[in-house]
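Complex shown without one protein chain; remaining protein chains in place.
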């Protein structure tokens, strides 16, 4: 890349002694170029920060999406509970990620396992980490916790929730993101020293780091808690406990789709970065391509699910389509920046199949996950990691992860099996790490009777017993408001005039 | 515009033979300027791509707005159906627009009628079309399909929906957008060869291309299907079938408003474009002005509707205000970038009147459109096209559509009638083309008994019969969950234990 650095000495010599004051002329010109160079630096910081901040805001809007998706997917009697967990994911996550999480994840210089600087944002901003980086990474961290809360919905004590959520956002997730995304991480593709298998793991926006971590944590939680009462009947047949509002599910899904445009294309973190200066093709094109692959993977997965479910269950089901869509997104997240658009279609198609199979398997094993979060984020996330190792395009890999020419790329694209090996290791390591940390935690909570609510509470719904009342009051007994103190009772219709919703 | 191109020969001559090495000095300086020029190119691409991508995300959020607006405007028993169509608009639209749509619309070089390159994004990115352009145009395409789905809501078979939606997004809409927006389009104001009436059609963000196309398609669909059961009683009087949730309507309307800031100002596609370099007035001001005209038109239409409806019907109606607001937006869309803010107020006022009149007319003709989509997007869209031809400001027209000085502008602004003639032709051509393509399609579906659902299904609601159950379950029969297999039954309250919300 041509630079604007200017040597006044050289230029003075070129102008030569016949020029009246060559030194001053050269210094003058060089100072102009240096000013220009500084202004370009400023511009790049401003543009990239704008890009990163608005991407962070989009990713944050996914938390709203999760809240609405979860709320719509549970029964009305547990709506307040699940929404409170989602609000607190963001709020408690904000504090813990500020205090420890960001430091564990990106504190540099550090060893390959865990970061050890930047606690409480000390010494930030630096050359490479500005406040906007923190905000962006925080939005990612709370997404992981949000995934897990879906798996254990409708039957978990609120205190247990507070404990696991802090632990996940503050420690488990940051360590994983350190491994794969920090420049010091042992498996990071950005590692400047030595890359795992000469390649490192290409988990661009976190199919593994975010989705599998959240999904695996949910898997252990749901496994240890066991299914909700009534989810499997006495003869062992699966009974769908449908969520209370499909409108909220669709609202949440669309918001997640909207936010995913911050999640995937935003993961470049910089947009003013040329691949060859002065050309129309640069990182801005790669960002656009990432948005396109994301869209196509989700769309394909949605359509595949639509028709598969039509064949399997006989009706056109909107909540299944929404889950399929999200499965496609979770899968493309790892490879979104390094695959061709046509490959994204394959990714989405397989993701839908993976999700349906995982759900089948879960039913067989009597595993109950109200949001299908373990299947969706765990299963499709794992597929996404494999997919990337198969379809990563050489040119794109070298553009997105520059300065190491000849690095391995997708197996099916002729790039050999090294990337695949690295990615298999990623899956194993994530499964191992999350199982080794979250599994014992959930088990300890279980043994301490802190994990699952009582059967009576579960039947009555947590909103009534723990959260001060039901989430909805659609009918109004006007005369009730006259009666003192009837505040948090369960609303009982009167026998004489049975009311309805 | 001053450029940074630098001739080393010229500069060497200026420095002259007395300079020690004039050639090298000149080459050195010129290479610096060339580097600078390249960096400006990079910056412009990055800034414009950022602008376009985030605008595209905003436009995408309109799909969520449509979904919520439609969901709230239909009866509860058809909520799942209409939301599924909105999700699939986006998903199926993503695939079809990727495979054909974008190619038909913007594939260049091509003839004036239809594009023929870029199938499956082959050869993209080019100098003029990057991935972000595709994403932006896709978000527009699915909006057109979303409009139509509102017109035929609550009574259309799902299969019919899949067929017309693919056809509209994949062929009908792309061809129209080619005519008016592609540089090759026969009526495009960007056409570099010869402009229709020396002017071309100024449909900046698509009052005609998007809204009228969607509205006209909906008109034919709703006309061929006939009104919903119960919409007009035996004596022929109109009976309002109110939607099930005003909250969703307001949510959807606000989201559409939010997204319209991507739709209208975003249609500039570039923001780093000066009108005279170094001045505070440039395309960024025009972008801001467009956002202001959009806001004012919608606001005026909302207030006009509020007071008109108060006089006509006696109450302050929020859903009518929402529709009025959207009518104002649909109307200003064509001229948003080329009119003064005060003209936008006129635009909004008339749009509200047009919408009320169209609704009156529809009732007279026993035309039933659950979302008023044909009236709103068709009627107000047509008014918007006329409005632009009357009020387009000379200065703004020449800034937004540069390099052709002396082009016609608004009739009332002294610009002559040529623009009006071109715009009347636009209306006729859009009506003709959509009628000639979508009319026969709907008619064929009708004849094949694929269009309308059976009367029984319509009475029961499509959610129960086709989509696996009702969208909402606000009450919980706890004991039910114990009974096996009661999964998708209609929930019946029992006389013995009346349950409540």
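List of remarks:
Per-chain numbering from 1; labels A and B assigned in written order.
The criterion applied here is as follows: a residue touches a chain if its C-beta (ideal position, glycine included) is under 8 Å from a C-beta of that chain, and two chains touch if they have at least 3 such contacts.
Source: prediction; values computed, not measured.
The omitted chain makes contact with just one of the residues B:199, B:295 or B:465: B:295. Contact with the chain that does not appear here is found for just one residue of A:7, A:35 or A:194, A:35. From the options B:158, B:220 or B:257, the residue with contact to the chain not on display is B:257. In the full complex, chain A contacts the hidden chain through residues 15, 18-21, 24-25, 28-29, 31-32, 34-39, 41-43, 45-50, 53-54, 56-57, 60-61, 63-64, 67-68, 71, 79-81, 83-84, 86-88, 90-95, 98, 120-121, 125-127, 130-135, 138, 158, 245, 248, 251, 466-469, 471-476, 478, 481-488, 497-501.
Taking the complete complex into account, residues 2-4, 6, 10-11, 13-19, 29, 33, 36, 40, 43-44, 47, 50-51, 54, 58, 75-77, 229-230, 233-235, 237, 239-247, 250-251, 253-255, 257-258, 261, 265, 271-274, 277-285, 287-289, 291-292, 295-296, 298-300, 302-303, 306, 313, 315-318, 321-322, 325, 341-342, 345, 459-461, 470, 472-475, 490-493, 495 of chain B touch the chain not shown.
Just so we're on the same page, only the chains that are shown with their structure count from here on.
Distance from the chain A centre to the chain B centre is 30 Å, each centre being the mean of its Cα atoms.
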